[in-house]
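Note that one protein chain of the assembly has been removed; the remaining protein chains are unaltered in position.
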Amino acid sequence: MKVVFERTKGLTNEETHYCPGCTHGIVHRLVGETLEELGVLENTVGVASVGCSVLSYHYFNCDMTQAAHGRAPAVATGLKRVLPQDRIVFTYQGDGDLASIGMGEVVHAAARGENITVIFVNNAIYGMTGGQMAPTTLIGQRTATSPQGRDIQSHGLPIRVSEMLATIDGASYIERVSTHNVKQVVRAKKAIKNAFKNQQEKKGFSMVEVLSSCPTNWGLTPEESLQWIEEQMVPYYPLGILKNSSVITEDIR
Amino acid sequence: MKVVFERTKGLTNEETHYCPGCTHGIVHRLVGETLEELGVLENTVGVASVGCSVLSYHYFNCDMTQAAHGRAPAVATGLKRVLPQDRIVFTYQGDGDLASIGMGEVVHAAARGENITVIFVNNAIYGMTGGQMAPTTLIGQRTATSPQGRDIQSHGLPIRVSEMLATIDGASYIERVSTHNVKQVVRAKKAIKNAFKNQQEKKGFSMVEVLSSCPTNWGLTPEESLQWIEEQMVPYYPLGILKNSSVITEDIR
Amino acid sequence: MKVVFNENYCKGCSLCIAFCPQEIISLAKRINNKGYRPAEVKDQNKCTSCTACAVMCPDNVITVYRPIKKRSSVS
Amino acid sequence: MKVVFNENYCKGCSLCIAFCPQEIISLAKRINNKGYRPAEVKDQNKCTSCTACAVMCPDNVITVYRPIKKRSSVS
Amino acid sequence: MKEEIIIAGFGGQGVMSMGQFLTYAGLKEGKEVTWFPSYGPEQRGGTANVSVVISDQPVDSPVIDEPTAFLALNKPSFNKFYSHVKESGNIFINSDLITNYAKRNDVVIHEITATQIAQHIGNERIAGMVLLGAFIEKTGILSKESLYSALKDVLGESKKHLIPMNKKAILEGIHVMQD
Amino acid sequence: MKEEIIIAGFGGQGVMSMGQFLTYAGLKEGKEVTWFPSYGPEQRGGTANVSVVISDQPVDSPVIDEPTAFLALNKPSFNKFYSHVKESGNIFINSDLITNYAKRNDVVIHEITATQIAQHIGNERIAGMVLLGAFIEKTGILSKESLYSALKDVLGESKKHLIPMNKKAILEGIHVMQD
Amino acid sequence: MGKVLMKGNEVIGESAIQAGCKYFFGYPITPQSELVAYMAQRLPEVEGLFLQAESEVAAINMVYGASSAGVRVMTSSSSPGFSLKQEGISFLASAELPAVIVNIARGGPGLGNIQPSQSDYFQATKGGGHGDYNTPVLAPSSLQEIVELTDEAFRIADEYRTPVILLGDGMLGQMMEPVDFEVTKDNKEFQKDWATTGTVGDGPPKTITSLDLDDVRLEERNKQLQIKYKKIKATETKVECYLMDDAEVAVVAYGTVSRIVRSAIKRARDNGIKVGLIRPISLWPFPVEKIAYYSNKVKSIITVEMNAGQMVEDVRLAVEGKVPVTFYGRTGGVIPSINEVHEQILSMVNEVAK
Partner (left out) sequence: MGKVLMKGNEVIGESAIQAGCKYFFGYPITPQSELVAYMAQRLPEVEGLFLQAESEVAAINMVYGASSAGVRVMTSSSSPGFSLKQEGISFLASAELPAVIVNIARGGPGLGNIQPSQSDYFQATKGGGHGDYNTPVLAPSSLQEIVELTDEAFRIADEYRTPVILLGDGMLGQMMEPVDFEVTKDNKEFQKDWATTGTVGDGPPKTITSLDLDDVRLEERNKQLQIKYKKIKATETKVECYLMDDAEVAVVAYGTVSRIVRSAIKRARDNGIKVGLIRPISLWPFPVEKIAYYSNKVKSIITVEMNAGQMVEDVRLAVEGKVPVTFYGRTGGVIPSINEVHEQILSMVNEVAK
């Protein structure tokens, strides 16, 4: 018997605190596997954000720093700018963290072409605090702070962060992937790997937006949640590569 | 003799504190004229930001609130959301204010489709504090904090705010104009008027980015400064309408 | 055993069940440490070692093995 | 007087001078309240009331008048 | 009269609602009440507990250090509070889940096969309600009727259909104590 | 010896550099010095002033309430500080710009046609330097040579070409006082 | 409507609405999120507006904007989020804009945890923001008191044109208790002719600003603020004394902890110990006089807080060395038990007896 799938060394043996069926766990695994496969676990410093993944420093098997809500890109900038050249720095952020309070920080990290990798877990809700509206919450979606469903009139349309950041010159690699089935998870893995390789190649800011589930706050079973991603989220948040270029050489007038 | 050009009632009689030849003065006039011509001076509340225009509350002949650095869009949101429907709210912000510290606020005001008008004066520098680098400072431009000239490696490429905000669904009208000659100033006036009309028509977030001079910190004469806008800024910040749509009816999936 | 479940990590979310093409995974009657019914495969023979279950498991519960093909089957 | 300068608002920036197609604006020798040499037009006759100076003046110094055309000139 | 009650169990066992049933019932009887939940990280996955005070006098501390009554729905929770129960206090135990513990002689321990009873009624998730019934019967702090009526307030329109089942469980708890 | 000097004028009149010339010169002579500029909103457009203390002893307050010397480059600035000058202090006035004021008898007022002298030298913007020359000549707190050498430090490479002109202005100021 | 059972966070929301506040700008954070959710549900029902801001910084500045327009407006947060509001609070104080700002504090420093804590006392009372300003700080200890103090908070805010802080902790926010909203309320109407609502029909343009480049004028503004603060100190100090008449030992405690202390005092009284409670209800202005008064009567004072010792400084400032002032506190979100506090009282009594 040959092992065809086993737990990555990129993760510790800690059991996670995530709810049953929450795809944060899948994204963790993909990042862990990537770090292991690229052989950079010992060179990596991860930045945990504030959200359900706040404790991710227990799970990633590398050095980790926990950042204030929304500020992971700034913390990562501080780390990356002072660490030796061969160090890999990534942030792991939710949609509330990155797209709401942390909008300024992520836009500017991208604009500076900060050579870091951002894993952006978009579950269209604030998971940690009990299901409030995120900037990525879909129109009509009911949350604790949009009890009648998000409406355009008062909250506007959800932000497509990847599309927005793709307009920024310093962003070198941006892709949106999903976790709603095997094929998508495999793709997500590839994207995450690219985003880290990009950093190794010093190409600048890379981000992978991962559509992810929150069964607990969506009020759905884990399986229904994956369906909801496919049917509700993907149409508004189309999957694919939004940017793949090298900031260093391009687009300078 | 017929008056063909006279001081607008949209401005008070206060003398401004701007440096000689600073085009902040031109932009003020255009806003003042617009408010006068649309007959909304009495219905308008302006929000002054922190930058050289911090004292603009002395100059605009309407109610004015002075906001913390970068937060004018949030202050404007607070005002607009609680004032009677017929009130017009605008912000007047510099590039440091809007594009650096205030990035989060302006992106979210746009995303919410906040029905306000933003006058964004881009002079590629922090004027007020003595000429530091702004997010819009051009590559190679020497400033107090980029004494060797802004370089891509450490600061990334300048942010094209209008292009970025144009990707946001809630942004209904976005145009970039300039002040470097008579024709451009006339165009700028038209754009500013459109942006206010847009608000009257309740179409959502409108922004006019005005390329503006800072002779003092650029170390150029006023006339050279206008040339610098034309020759250096306009190529990187192309003029024109970047978005003109109504958020209410469009682009909802 | 082609699929091995690290039972105490399992939260009984059933995603493996949903994605197993062979439909051989189910939740056990017993309760694990955490208070969940863990997933299990009764009929290991039917497993094709496709790893779908493992790929979709958010809690890294599953290790998948594939029988090493015998020489004779090469032809 | 076709162009009138509100002299004490003037900062002597010279932008009006740069944009006057008739090249009739210049800075005066005298110093105004603020310590600047204000712009002035000596030869008002040459002015075409084009408003270019006023449009480009950052300090709202300039008022421009146009002579009302006489009936006779209509033909 | 005054009861200081701690109810504790797994997150999904309805501990918080049980506390609310008592609180609403107390309010209905014109008593002074407080309800204070653990709201820490335990909530997700781990254990949860709630402190309820029902009294004729205004309640000072909503935090209880020596409960007069303790309703235990699982072993970890039982272990957490067991030793703190006040002398001659009442402990109500779901004996289907909690076994093997050192008996205290200074308190009154009521072992109730709550899960079995609940399964009998049709849903093991209402085991806690059986303990609630036992509690009011034993202490007499609240009437059955108030508790019934509190069900409506807490469950609301959307869960109205669960009321009969819950009533049944309460009644069974009362019966157990009467036996 | 100790001089507490205030220099004041319009923004563009070189007030800050004048203060720096004195400070550098003082440092060169091994004296204790402080230089404190007004850095408020006046700077842009309005008036500016700088306080310089030159002393044999360590300087306590860099802020001066009773200057022993006052160099006034325009009328508004003159008005601001005139009355504060210490008894028997020295006031150096650019009399081309400052006229019509009530004379104080308890101070020594030196009226110098600094602008005219400066224009003569070739640049009216160095009028202040004429006052500086007058100041050192009158008070003797610093030598001409130190001041000359300070010019190099403050003006730096890029403005080196201005040194001769500035020297000339200083010298003229000295001459005025010698006359 | 009679007595209803609600969570403390919800009571704050309802009380604000009852006080005529129709506008709320907030950002979720545990343990105050129920307040945000409550406002999201309720405000549209009363034709008000709830807006989830993109951050605490944005929220406080939206409040600045709304208050500029003259409406009653509220925001809320918990410790880390409250720190982010400090610049904004300083601006509100300086521009003299009324607003009510809620802090349902949690364990700190840093991200800390979500358990109840009183470790933001200094921040609230000494001014966590820059510059010389103070904000009235009201600290309810029960849900019923929330009703009253929320109403007071809005009254004080409008009357003095100042931001007011309502300071609670996770315990207050999360607990339930019967509340009666039908209590007498302040019904004062405030004329806000300073508000920037557009000049329509009301004269020349108005300006709201916290800037004054001229130092003498900025000093004038500061003097005005200090006069106002003096007035607030004179008229708005709130304190409750419990069993103090014959007390030989005083415990000073505020907010939820005062309830635990009250229970402990009852236990001690049962043991014949003459102990009473001084409960500051307004933390700023601090009840200096009351404490100074009792410091001439009691033998010793214990301050009990859920922090490492903050209010105790204000107690010491009031006592001026007249009697020993000790401190007992728990940190990190640990709630002191009745027994612990009881023992502190006992040992203090023994200490003094020596």
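As written, the chains take the letters A, B, C, D, E, F and G, and residue 1 is the first residue of each chain.
The rule is short, and it goes like this: a residue touches a chain if its C-beta (ideal position, glycine included) is under 8 Å from a C-beta of that chain, and two chains touch if they have at least 3 such contacts.
Just so we're clear, the structure is a prediction, and the values are computed from it rather than from any experiment.
K.L.:
In the whole complex, not just what's shown, which of G:N222, G:T326 or G:N339 touches the removed chain?
P.N.:
G:N222
K.L.:
Of G:Q18, G:Q41, G:T209 or G:T326, which residue touches the hidden chain?
P.N.:
G:T209
K.L.:
In the full complex, which of G:G48, G:G65, G:G107 or G:G173 touches the chain missing from this view?
P.N.:
From the options G:G48, G:G65, G:G107 or G:G173, the contact with the absent chain belongs to G:G107.
K.L.:
Which is it among B:V50, B:I88, B:L138 or B:I192 that touches the chain not included here?
P.N.:
With B:V50, B:I88, B:L138 or B:I192 as choices, the missing chain is touched by B:V50.
K.L.:
Considering the entire assembly, which residues of subunit B contact the chain that has been omitted?
P.N.:
50, 54, 66, 68-70, 96, 100-101, 103, 126, 128-130, 132-133, 135, 144-148, 154-155
K.L.:
Name, in rising order, the residues on subunit A that touch the hidden chain in the full complex.
P.N.:
These residues touch the chain not displayed: 12, 41-45, 47-48, 54-55, 57-58, 60-68, 71, 74-84, 87-88, 104-105, 108.
K.L.:
Mind pulling the subunit F residues that touch the left-out chain?
P.N.:
20, 23-24, 27, 32-37, 39-41, 59-63, 65-66, 153
Here, only the chains that are shown with their structure count from here on.
K.L.:
Which number of steps is the smallest that gets you from subunit B over to subunit E via touching chains?
P.N.:
Between subunit B and subunit E, the shortest chain-hopping route counts 2.
K.L.:
If I rank E-G and B-D by number of C-beta contact pairs, which comes first?
P.N.:
B-D
K.L.:
In whole angstrom, what separates the CA-based centres of subunit B and subunit G?
P.N.:
Between these chains, centre-to-centre, one finds 39 Å.
K.L.:
Can you compute the centre-to-centre distance for subunit B and subunit F, using the mean CA position of each chain? Integer Å is fine.
P.N.:
42
K.L.:
Any idea how many Å lie between the Cα centroids of subunit A and subunit D?
P.N.:
60
K.L.:
Would you mind listing the residues of subunit A that make contact with two or more other chains?
P.N.:
19, 100-101, 103, 135, 154-155
K.L.:
Give me the residue numbers in subunit C that touch at least two other chains, ranges are fine.
P.N.:
Those would be 34.
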